[in-house]
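Got a structure for you, questions after.
Missing here: one protein chain of the complex. Every other protein chain is in place.
First chain written, first letter: the chains are A, B and C, and each begins at residue 1.
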Amino acid sequence: MAVTEKDLQELFEKMPSKVQKNRRKHILIKNGEIENPEIEANTRTIPGIITNRGCAYAGCKGVVLGPIKDMVHITHGPIGCAYYTWGTRRNKAKREDNIKNFINYSFSTDMQESDIVFGGEKKLTAMIDEVVEILQPKAITISATCPVGLIGDDINAVAREAQKRHGIQVLAFSCEGYKGVSQSAGHHIANNSFVEHVIGKGEQEEAPAKFSINLLGEYNIGGDGWEVERILKDIGYHVVSVMTGDGSWEQMRNAHVAELNLVQCHRSINYIAEKIETKYGTPWLKVNFVGIESTIKSLRDMALYFDDAELTARTEAVIAREVARVQPIIDQYAKLCQNKTAFCFVGGSRGHHFQGLFRELGIETILAGYEFAHRDDYEGRDIIPSIKPDADSKNIPDLHVEADPKRFRLKMSPEKLAELKQRIPLSDYPGMNVDMKEGHIIVDDLNHFETEEFIKLLKPDIFSSGIKDKYVVQKMGIPAKQLHSYDYSGPYAGFNGAVNFARDVSMGFASPTWNFITPPWKNSPALSGEMNEGGDK
Amino acid sequence: MAVTEKDLQELFEKMPSKVQKNRRKHILIKNGEIENPEIEANTRTIPGIITNRGCAYAGCKGVVLGPIKDMVHITHGPIGCAYYTWGTRRNKAKREDNIKNFINYSFSTDMQESDIVFGGEKKLTAMIDEVVEILQPKAITISATCPVGLIGDDINAVAREAQKRHGIQVLAFSCEGYKGVSQSAGHHIANNSFVEHVIGKGEQEEAPAKFSINLLGEYNIGGDGWEVERILKDIGYHVVSVMTGDGSWEQMRNAHVAELNLVQCHRSINYIAEKIETKYGTPWLKVNFVGIESTIKSLRDMALYFDDAELTARTEAVIAREVARVQPIIDQYAKLCQNKTAFCFVGGSRGHHFQGLFRELGIETILAGYEFAHRDDYEGRDIIPSIKPDADSKNIPDLHVEADPKRFRLKMSPEKLAELKQRIPLSDYPGMNVDMKEGHIIVDDLNHFETEEFIKLLKPDIFSSGIKDKYVVQKMGIPAKQLHSYDYSGPYAGFNGAVNFARDVSMGFASPTWNFITPPWKNSPALSGEMNEGGDK
Amino acid sequence: MTIARNVNENPCNMCMPMGGIIPFKGIENAMVIIHGSQGCSTYMRRHIAEHFNEPVDVGSSSLNEKGTVYGGEKNLKQALDNIIRVYQPKLIGVLTTCLSETIGEDIERITAEYRLTKDREELAIVAVPTPGYGGSHTEGYLLALKKIVMKLAKKTARKHNKVNVIVPHISSADVREIKRILQMVGIEYTLFPDVSDTLDRPLAKPYTKIPVGGTPLAEIEAMPGAIATIQLGITMDDELSPGKYLEEEFGVPLYNVPIPIGLKNTDRFMTALGQITNQSCLPPGIEAERGRLLDAMVDSHKYNFQGRSVIFGEPELVYAVSKICFENGVFPVVIGTGSPNSRFAELIEMDRAEVDAPPVIVLPATDFVTLRREAKNAGANIAIGHSDGRYIEEHEKIPLVRLGFPIHDRVGGQRLLSVGYTGTAMFLDRITNTLLAEKRRSYRKSMYENFYQGLEQPPACDMN
Partner (left out) sequence: MTIARNVNENPCNMCMPMGGIIPFKGIENAMVIIHGSQGCSTYMRRHIAEHFNEPVDVGSSSLNEKGTVYGGEKNLKQALDNIIRVYQPKLIGVLTTCLSETIGEDIERITAEYRLTKDREELAIVAVPTPGYGGSHTEGYLLALKKIVMKLAKKTARKHNKVNVIVPHISSADVREIKRILQMVGIEYTLFPDVSDTLDRPLAKPYTKIPVGGTPLAEIEAMPGAIATIQLGITMDDELSPGKYLEEEFGVPLYNVPIPIGLKNTDRFMTALGQITNQSCLPPGIEAERGRLLDAMVDSHKYNFQGRSVIFGEPELVYAVSKICFENGVFPVVIGTGSPNSRFAELIEMDRAEVDAPPVIVLPATDFVTLRREAKNAGANIAIGHSDGRYIEEHEKIPLVRLGFPIHDRVGGQRLLSVGYTGTAMFLDRITNTLLAEKRRSYRKSMYENFYQGLEQPPACDMN
């Protein structure tokens, strides 16, 4: 059921011509002749085209800052923005000794009309004081919402003063919602500040254990990070910090001591990975812990990096044990999934990551895309130099860093590093496009209209996206699987997560509900059949 | 709103003449000229007159045996009887070290048609074996239901054999439902067996502590017994055994060592109290722990019996402390209860016991009665010799006991005992009648028809009885308060219980629900009033 | 799979006469007398009242020792006298007990004689033999239904437009809902028995001894003239089936359908209505309710698929509940009834096989000690049934969704709505939300223990 350019053309013709012109560049049919076709990404969404994208504030406070459990995250603005980022991402956090956990709290300056008129700095200052007095956090973030920039509140000045007054770190983030074109702007803003003000500010000079790593771009949705950590610890790794799922400011400050950074979600965290490498000499490895094969590959890549016989042996032992344990369960579920097709449209990495797991279940991803990715997430980092900055991306300052004179360490010889890069994705991400199959579709910033049209065209068996499109899809008679919040299930990462995912996806197919949509009395033959079969008469 | 003989006459005239003739003897108007009028009681209920009375099985297994937590109580019969006595009395039991607790279990031989035809002894035997094997109780009871006697199953023989086979006590109770005229027959059957086979069979020769007592006729409904024990222990008493609320076979076996038996529910347990006195020389004291004044009086009577300065002082100290603590709370509730009237119709003692507590709240009991009492419960034990046994009462054998040659102990000199009897109700119960006020009504075995008629005549503010009449009363627009199961509340005994009762009764008056019965649109003036008051129009 | 039982520990059923009382409470101006020891009547009134929170007046012939020797005829007649005097009923049900059956009382003769000698031929008396050892309350209910129809239904040449709708032991709210559906579809009906007003009685003045409502006697008499009978019962034996009797005696076409709980069961009910009335299409309102249920099922199945249910109660209800569980992924692992009925087991196995659900232990004539043990062994995480299953909840921490009879540890058993598309959605919400509450309660803890701390058990078996 491949889509042709002609199908696409018909689809586009239902849109106004301006929209057509724009959207054509965001949609590709994978074509073997062009190995890595160009796609437009990270550009403005057309007004009135219903998108799944959020704002810079969502990317900054909602995604990157929010999961850090030991900081108090203050939203400076009217109430809505704080409310909407209160516990909605399902980034779990555990209690730990000596680390406070404010994850269940939402803090807002709750700006009123008068604050808009007279400015909200005083209110923000008062709130910081109150928070410090009552909760005594070790650090605080302030995130700006739309009106803050417009009315000219100087949150940086407020933060500086508060930091001085209370002797704790207070970070200000100018992540007003209108900045950039999506959450992506917010990620960048958050990344920059962490590199500049948090990472490398801890006391440690050396890693406290062998095989120390940071886990970047893992937000512990539904406990994903815990499952990954379980496996890593079992093999013998020491996790210095996680950014930022179940993460802590305390641990991030010492992230510079790790010997390797793992990057799960490239889009939201690659700035940090890159800057750490520049500043402290730590290479980063693109990993994917979603799916059995991807998990195995990521673990083996890590073993290659560390090049330690014992670690490698332990890696293989854990892989063997885990696969033996979970594969039979997955196989049972996979029976229900054979030869099905999926759409997989998620934020900035899962649209790619989940394809392998789907494939392991026998499900082919025939349409995939990202909500807020950049071209490099599709085409690979090699094309970064050729991306032309536009007005929107220029608004987010690019942070310039240099090697830290005291703390920069080469983790291995440049030669060895270069050689390794040939074998594993070290400080590199090749993007989604290379993994897509012939005739399959890649869509950037898929919108509501296109969702429905592609469903009609391709009739997928399952649709993976978020809660906003989920119900449209289900109303169209197709099972949906939320890959933002996992429909309150999870974890889906690692070995155990693969089992959960297999179970949850297969239940969508096993549920007889989908066959019931037409009432029996709308279908006379079925009606009499029903009676013959069941009634006494 | 006194009832006259004329009112009664009118009421009776609605009944068939045979019924009239019978029921007249069960209903009295208290009349100052006759201090202790005679009433008919413990006679057959008229068929088709809807009564609250149960059967012998209910009195034996349901009331007396059921609460004993460390015995397995087997109902030999079809399923219903076991089902209906499963946890319905709300006699609470706690777990204790070394004492098993089977209170949540219901055991039935679940007789089927074939068992009726071929006999159920084998099934009963098999059940005992199974119970012993699985639960390993120290003792077992077997209670007969209607068909057992009719088909001639010899449960005594089965019990004897089982006792021999397993080396544990197995007691059989021939409490077929048709025996006697009410539960009362069952109490008697249970009492007899306990006196003969359980009490006095323990190892102890002497009380393990000073001021040792047994608490008889307390079934720990809603925790009543726990509240009483709390007070007694606080004063310094040692409770040897409770019969039977939260009671145990283990403890009952040593009941002979106590120096005094307290009798709460005279009707259901007086046989035991009397026989223990004969057999072991232990006098019994009629107590009433319902209501503040009654509780105080009972405690002081006990102090008089033991005649110990320290105990007396402690008694007064506890009374003073408790009254100071609870009276102010009760007073608050009592405000809502002033000048109200109550009907109080309960089993065999509460119809009397609760009157004082009602009075303390400002509520006058204008009609009271017992469901299954005997004449002595109304008129006092003095009239016992003059009660003529009828066919029904003769069916329950009277147990003959004599002083135990080894274990009989005089607890004090006969002279002192005689003197004490002048001051406290020692081995005596003066009955309900003496406490009823001029013009108030006493009804034995109040039936459904009379309930409604008396409500119409006297319009009480609250009606206290059981669940079977509760809803009729409420449908008639009058608050009801269950005094069998306490409407899942309690305890109502002792000081804390008085607070609970005051709260629960006053809420019935405080609830505005009763005023709402007529819809506003049925009452035009109120309707327009409603709109003026509430609407914007 | 079934497990044999010798004895009963913690019963999952009540006795036959108890069940026999209920139908009489759903007939206009009816009263009922239990012929036996007065304890029977008292215990049954107590238990029925506790569920419905309603007055439940039941007479007793108060048999005592003398009656066991000389027979209870005199007592029964006296009871009839007194009940008639006070209640002035148009119909009296007389139910026997262990006692009266064991001594061999011929209530059919006694009551017939009573009507004759007392010149009470305008009064209907329905005698139902319900020995406590003759079956569970389910059989008592059904037999009473059938005996009422046998006594009252009259052969008639005149056909009418009504449909007989015979309902098993379901809640008053369910009966009301079935009437609402029948009205929506535009069907005239005789609903029998009708406890919707009598056992869920408005508080209103004046109080009457017998509640207003119930199936009118005239309608029961006219049942043979109906165009069809819909009987909500596919598990009952034919000899207990009033619908079968009407079919065989009077040729009234019989449609046996399950209690309309669940999508397909309700579809079957609606389809039968459509067939009887020759409507090829049902009203749009019905279709909207169906669509809404389906929508709820789609939304909820993600949570329900982690449910493993233990279901218990009366066979017909248990069957209907198991069906919706299969439909929505709350796959049953243990299903039991106290009734000796074993027909429901085959039906359940068919439904199970249809959706390829895991094996289920089906237990007729079971008790709660068995149910509790089997539920625990099978890893059940939700229980559905009446309040007597509360020990499973308390001891095994398996949350109980209350449904059926009796419900005595919560209020509103008579108001529980579970039939039809809308009722099913409400019932399903109660199930789903119970699972969600449990999941939420334990989510972070179990997540952390299972994943982060690296316990070895595979997560597929965990409620997370």
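As a working rule, a contact is a pair of C-beta atoms (placed from the backbone, for glycine too) under 8 Å apart; a residue touches a chain by one contact, two chains touch by 3 or more.
Please read all numbers here as calculations on a predicted model, not as lab measurements.
Every visible chain touched by the undisplayed chain in the complete complex is listed here: A, B, C.
Screening A:P67, A:G180 or A:G202 for touch with the missing chain picks out A:G180.
Within the complete assembly, A:C81 is the residue of A:I27, A:A41 or A:C81 that touches the hidden chain. Among the residues C:E101, C:D200 or C:E247, only C:D200 touches the chain that is left out of the figure. Seen from chain A, the chain kept out of the figure touches residues 15-16, 18-19, 44-58, 77-84, 86, 88, 104-113, 115-116, 123, 126-127, 130, 145-147, 149-151, 176-182, 391-392, 395, 448-449, 452, 466-472, 474-477, 517-518. Counting the whole complex, the residues of chain B in touch with the unshown chain are 92, 94, 222-223, 226-227, 229-230, 233-234, 325-326, 329, 474-475, 487-491, 494, 496, 499-500, 503-504, 507-508, 510-514, 516-517, 519-522, 524, 527, 530-531, 534-537.
For chain C, the residues touching the absent chain in the complete assembly are 53, 197, 200-204, 287-292, 294-296, 298-300, 303, 390, 409-412, 415, 425-426, 429, 432-433, 436-437, 440.
Assume only the chains that are shown with their structure count from here on.
Averaged C-alpha coordinates put the centre of chain A at 52 Å from the centre of chain C.
Centroids built from CA atoms put chain C at 34 Å from chain B.
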